[in-house]
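For reference, the structure discussed in these notes is given below.
All protein chains of the complex are present and in place, except for one that has been dropped.
Up next, chain A:
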Amino acid sequence: MKDTWGEKIFYRFNYVLLALAGLACLLPIVHVASVSLSEPHAVMSGSVALWPVGWSVESYATLIEGTNIVRAFKNNVVITLVGVVLSMIATIMAAYPLSRSYFYWRRRFTLAIVFTMLFGGGLIPTYLIIKSLGLIDSYGALWLPGLVSAFNMLVLKTYFEGLPVEMEEAARMDGCSEWRLIAQIVLPLSMPVLAALTLFYAVGYWNAFMSVLIYINSPEKHNMAVLVQQMVQSQSLLQEINGIQQEDIKQMTPEGVKTAGILVMIVPMMIVYPFLQKYFVKGVMIGAVKG
């Protein structure tokens, strides 16, 4: 069928709008990358747009030498790797039993977990519990309270429930134990959703901010989010107190260094993002269909 005149306009218009939406998501990142790679003078005048003015890696040199970014980066890696492993194991441990029809109190347990999505103790009581467990200033305070995300658990449970029953029955006929069933049938069949959840947890731990801010006191244990936040805030604080004066600018974290810090936090994610994209869409869809 040929497009009518109105449809042609519609499609043109649609493509333009979508292109704008896509660019709107990309350009701020390109801009910040350009700022981080420009020479300080150009940055100060705000004239850097989407291409570095007077290429310079000075900001990155200052970032690496003058701040604790290297240590913070290492902390990020540790927090993320350990956190993801722990969370994935725990999420499987929660979702698998709840997905079995013969599990005792399966509905009651599920409801009790869903309830925690709707209502919670809030910041202060949680803080007091963590404190009384002696977890303050240790990464345990980051890993344990967020061990299982109820949402991720429901996604995985739904996926497990959707696996073909025949395969499971056949395996049982052949004398397969529950453990082997999990390790050799259920988990291998669930790779797409496991990949999606791994990504979700990884992003969460990589970006962890509030929990680090609250529970981790020692600066040497801080992650990149807290470090970058301090760098970004260093300027706005001075601006509030003094207004803008030339001599204050020396005390601020230079714009270029800030943007370099932001970039260092984004880049690792940008690298893994394309590879995992097809999985995370699937993961969300599974959750959505149930929703």
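We take it that a contact is a pair of C-beta atoms (placed from the backbone, for glycine too) under 8 Å apart; a residue touches a chain by one contact, two chains touch by 3 or more; residues count from 1.
Quick note on the criterion: contacts and distances are computed from a predicted model.
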Q. From the names "ABC transporter permease subunit", "L-serine deaminase", "Succinate--CoA ligase" or "Cation:proton antiporter subunit C", which one matches the UniProt record for the unseen chain?
A. "ABC transporter permease subunit"
**Q.** Residue of A:Asn68, A:Ser138 or A:Gln229 in touch with the missing chain, whole complex considered
**A.** A:Gln229
Q: Identify the residues of chain A touching the omitted chain, counting contacts across the whole complex.
A: 1, 4, 6-7, 10-11, 14-15, 17-19, 21-26, 28-29, 31-32, 35, 43-49, 90, 93-94, 96-98, 100, 102-104, 109, 112-114, 116, 118-129, 132-133, 144-145, 147-148, 177-179, 203, 206-207, 209-210, 214, 225, 228-229, 232, 235-237, 239-240, 244, 249, 255, 258-259, 261-262, 265-266, 269-270, 273-274, 277, 280-281, 284-285, 288-289, 291
